[in-house]
Every structure is written in C-alpha cells, then in structure tokens.
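The structure is given below, and queries will be raised subsequently.
All protein chains but one are shown in place.
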Amino acid sequence: MTDFLRNLIRLRRGPWEMVATILIALGVVMLMQPFALALFTWSFLVTLVGTVMFIIVSHFPE
Amino acid sequence: MPNPLDAAARATPPTVARRIRGLSDRAIAWLFVAPTIFLLLAINIFPLIWTVRLSFTNYRANRPNEEVEWVGLRNYIRILTDDGIWANMQTTAHFLFWTLVLQVILGFALAWLINRKFKGNDLLTTLIVLPMMLSPAVVGNFWTFLYQPQIGLVNYTVELLTGTPANSFSMLGPGGYAPWSIIIVDTWMWTPFVMLICLAGLRSIPDYIYEAAEVDRASKWRQFWTITVPMVLPFLMLAVLFRGIENFKMFDMVVLLTGGGPGNETLLASIDLKREAFEKWRTGYSSAYAIILFVTVFGLASIYVKALNKVKER
Partner (left out) sequence: MSAYSVTEPTRRSKLVAGVLVVLYTFITLLPLVWIISTGFKSGPDSISYPPKVVFEPSLEGYVNLFTTRTRVGAEEFENLPPAETWYDQIVRDQGMVIAGPSRFGERFLNSVIIGFGSTFLSIFLGTLAAYAFSRFKVPLKDDLLFFILSTRMMPPIAVAIPIFLMYRELGLSDTHLGMILLYTGVNISLAVWLLKGFIDEIPREYEEAALIDGYTRFQAFRKVVLPQAATGIASTAIFCLIFAWNEYAFAVLLTSGTAQTAPPFIPTIIGVGGQDWPAVAAGATIFLLPVMIFTILLRKHLLRGITFGAVRK
C-alpha cells in the first residue's frame, strides 16, 4: 500500500493506470446501475475523467 | 598503401549506404504509415470531432436550412437526467451481464473439455466456431423464424421436452421472454469466441507446472483453482472486455430480432440512439448520446489494449 502511494506521488505509470482503470470501471457501472438516477447522471463525467487520465498517465515512466 | 577513404566507406553502417541509394528509413516509415493515418483521420476522427461539435447544437439533419443554435451542455444534461435512457442503459446492462456470464461459463467449460485432446477435437472446434462468423443481421432475421410460436423450432422443442404447448408462449412477444431471447441468440453466436480464447489460455500453461503440483501431491481440485484458473484469467479478461464492448454497442442482431420490442423491453442504448438519429432526426441530441456511448467504449477499449499487451507478454 505504501509502495502504491509512493509510486503515485512519483508519477509512476502502474498505480496511476490502476486509478484510471478503476474510474472507468466505476463510470461504466454507474451508467448502467438500476439504483439511483444521480449516479447515472454523473457517470459520464467519471468515465470521461478516467479515460482522459488513462491517456495521460500511459506516458508516465514505468 | 590502402586508401583511408576506401576503408571508411567499407565501414559505413548499412543505414548510411541505404540513404544514399534510396529513401531514408525515416522517410519510408512515414510514407508507409501516412495513408493509413490519413484514412483513419478522414473516416473516423474527423466525423468524431464533427459529432462532438454537433452535440452542442440543436441541429436536425432533415432540416438543413433551419438555423442552428448553440445550446451548450443542454443535450448532455437532458440525456443524463432522462429516465427513459437510464432504463435503456439498464436493459443494456441486463443483456451485457447475462451474455457475459453465460458465455464465460459455457466457453470456459467447452475449452476445458476440448483441452482433454480427445480424437476429433480439431474438427469439432471448427464446427463449433461457425456461428460466430455468420452475419449478425442474417442470424437475427432467421432467429425470428426459429422463435415463431406456432411453427418455430424453439417452441416446438420446448413442447417436446417439457410438454408446455408450443403456442402458449412467445419468445419475442409480450410475456417477458424477449430480453432472454436476445441473450440466447448472442450466447449461441459468441460462446465459441470465449471458448477459443480460453483454449489458448489453457494451452499456454506448461505441463511442468502440473507435474510439479503432482509431485507436491496437490489434489486435482486444488490444481484447478491454483494453476488453471489464474493462468487462464488474463485470457478470460481479454475475452470478457471484448465481448463487453461489442455487446455494449450491439445493434445489428438485436434490431432484426426484436427491433427493441415488445414495448421497450429490448431497447438497447444503441438501438435507441439509432431511432433518435435516423428516425426522429434529432441530430444534435443524438450526437451527444453518441458521444456518451463512445466515451464509455473508448474507456473500456483502453483497458482492453492494456489487457491485450499483458497477454502478449505470455
């Protein structure tokens, strides 16, 4: 866990890609869940942030 | 005495020699890549940027002379607060979830069985794979025939096996079966896809790992969960992501099978989008809808490419 945080601060690719992946997955789940309209409303923004983040962080060093 | 210039020429690395004779590698690289990139820009990226632009307007393609207004984020806000579209997303989710579950279970089981390497497994694999190569449109259309309550093969088989009269239910009509009907057809078509990828995963596991486990007296059950499953998992991820993306944007098979009906029971997001764009001609609004679907697919695709590279390393 501390390794994960340290690599996050040092702008390493691995952990940041993980964060972006989780955001995208979260956005997709929010888009299609049957529980709350509010989650559906904000899902697009979450996916968008995750996707943009993914593109940016894939250029971070390993 | 040998000419020092001669010696230098002989020692020149081949790249330099080539540059003299023809185009540089760099130029060739660009020459070779450029047409592809250009085509993709024209056919994919330019339209996409156009869609983004349209998504902020109230443009209607069937009334090209009407004044186009900028509406800012209004289209997006409307879509993302619309109960109906939220319901379509849930319909899509239902379809996605069950097709993935069924295809993973069936596909993995089949791959596991075929991996017993019994006689004739190659031939059977080729036969099993056939449905996924067919045209989804033709498949969707023909399955409406198989699903006919009176004369269809499906209802008749159900009657034969369970005694339920064939005309007492309709797979595509009212009664709640339609969402399952599209799941059945998709599973029929695409289980082979998951199977093929799982099979590759199973075959990538070297024998010596099992041999070592055998020496350690690990039970078959334990071997399955500690060796087989983890080793196949990256492959399975690949299959699930790809099928997930494909089914999220599913259009052809379902539109011909049910057209979204009965009611809105099988109205997947992409079918709804097609209606908005090409039947109601709300171009601006449907562009925003398209962008929402696109960003979702693009996000999933980036995860997919990551998974792809992971499998490639194996």
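Note that the chains are named A and B in the order they appear, and that numbering of residues resets to 1 at the start of each chain.
By our rule, a residue touches a chain if its C-beta (ideal position, glycine included) is under 8 Å from a C-beta of that chain, and two chains touch if they have at least 3 such contacts.
Keep in mind it's a predicted model, so treat the numbers as computed, not measured.
*Asks:* From the list B:Ala87, B:Met231 or B:Leu256, which touches the chain that is not on show?
*Replies:* Final answer for the missing-chain contact: B:Leu256.
*Asks:* Where the complex has a chain not shown, which of B:Ala61, B:Ala87 or B:Met231 is the residue touching it?
*Replies:* Here the residue in touch with the unshown chain is B:Ala61.
*Asks:* Tell me which stretches of chain B touch the chain missing from the display.
*Replies:* Where chain B meets the chain not shown: residues 14, 18, 21-23, 25-26, 28-33, 35-37, 39-40, 42-48, 50-51, 54, 61, 110, 113-114, 116-122, 124-131, 133-138, 140-146, 150-153, 156, 166, 188, 191-193, 196-197, 199-200, 203, 207, 210-211, 214, 235, 238, 242, 245, 248-249, 251-252, 256, 270, 273-274, 277-278, 283, 286-287, 290-291, 293-294, 297-298, 300-302, 304-305, 308-309, 311-312.
By our rule, only the chains that are shown with their structure count from here on.
*Asks:* In whole angstrom, how far does the Cα centroid of chain A sit from the Cα centroid of chain B?
*Replies:* 22
*Asks:* Quick one: in the complex, what on chain B touches chain A?
*Replies:* 76, 80-81, 83, 86, 89-90, 92-93, 96, 292, 295-296, 298-300, 302-303, 306
*Asks:* In their shared complex, at which residues does chain A touch chain B?
*Replies:* Checking each residue of chain A against chain B gives 17, 20-21, 24-25, 27-28, 31-34, 37, 40-44, 47-48, 50-51, 54-55, 58.
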